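A single protein chain has been removed from this complex, and every other one stays in its place.
Take a look at chain A:
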């Protein structure tokens, strides 16, 4: 089980991504530099969080056009399991691999805390070790996580079971009060039409060790590994 972590200048969570993938696969992931044009053979691609290119122009916009992203897009279109977390989610939307866009948080504040999330679809290669409706707790750390898409796109995402995670409270309640950052319909994570690309703002890689304060994120990585085996 091989995995690869893509590194852009300004990314700062690559070591967390590496730790989570190593824990789940038992093998050290390959770190791939943004200027490379070729991606090694891999079963899982992870685009980690951070502030690629200093968030210039728009979050993820510059990284999405970097040389390695052509290879990532090709592999993703071939069906390779691909996950983008935080800035990685922004990069995948800017690259056109996922619909919608991530805008400035409605509060205009950088939000760094633990949040509860409802697993809306447990029948994906990222969530199959959770139960549908499970409430999990992951940290978030972002300024631009306010998910936006037009209402037709949102209806389609919901209709096709592609909203995987929503912001909620500890009891799983989803309403404007539990909407962390102003995202349309409390959306925290979505998958593409083929189901092999996930983008999410919260950080499952920072909930994999009791020292993180919780291990709810482990099953997300284990799900990917199981599905790719």
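The rule is simple: a contact is a pair of C-beta atoms (placed from the backbone, for glycine too) under 8 Å apart; a residue touches a chain by one contact, two chains touch by 3 or more; residues count from 1.
Basically, contacts and distances are computed from a predicted model.
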Query = The complex has one chain missing from view, so what does its UniProt entry call it, picking from "4Fe-4S dicluster domain-containing protein", "FtsW/RodA/SpoVE family cell cycle protein", "Glycosyl transferase" or "Phosphoribosylformylglycinamidine synthase subunit PurS"?
reply = "Phosphoribosylformylglycinamidine synthase subunit PurS"
Note = Where A:69, A:103 or A:187 are the choices, the one touching the absent chain is A:103
Query = Of the residues listed, A:2, A:22, A:58 or A:222, which one is in contact with the missing chain?
reply = A:58
Query = Of the listed residues A:145, A:182 or A:199, which contacts the missing chain in the full complex?
reply = A:182
Query = Which chain A residues would touch the chain omitted from the figure, given the whole complex?
reply = 57-58, 61, 65, 93-94, 99-101, 103-108, 146, 148-150, 182
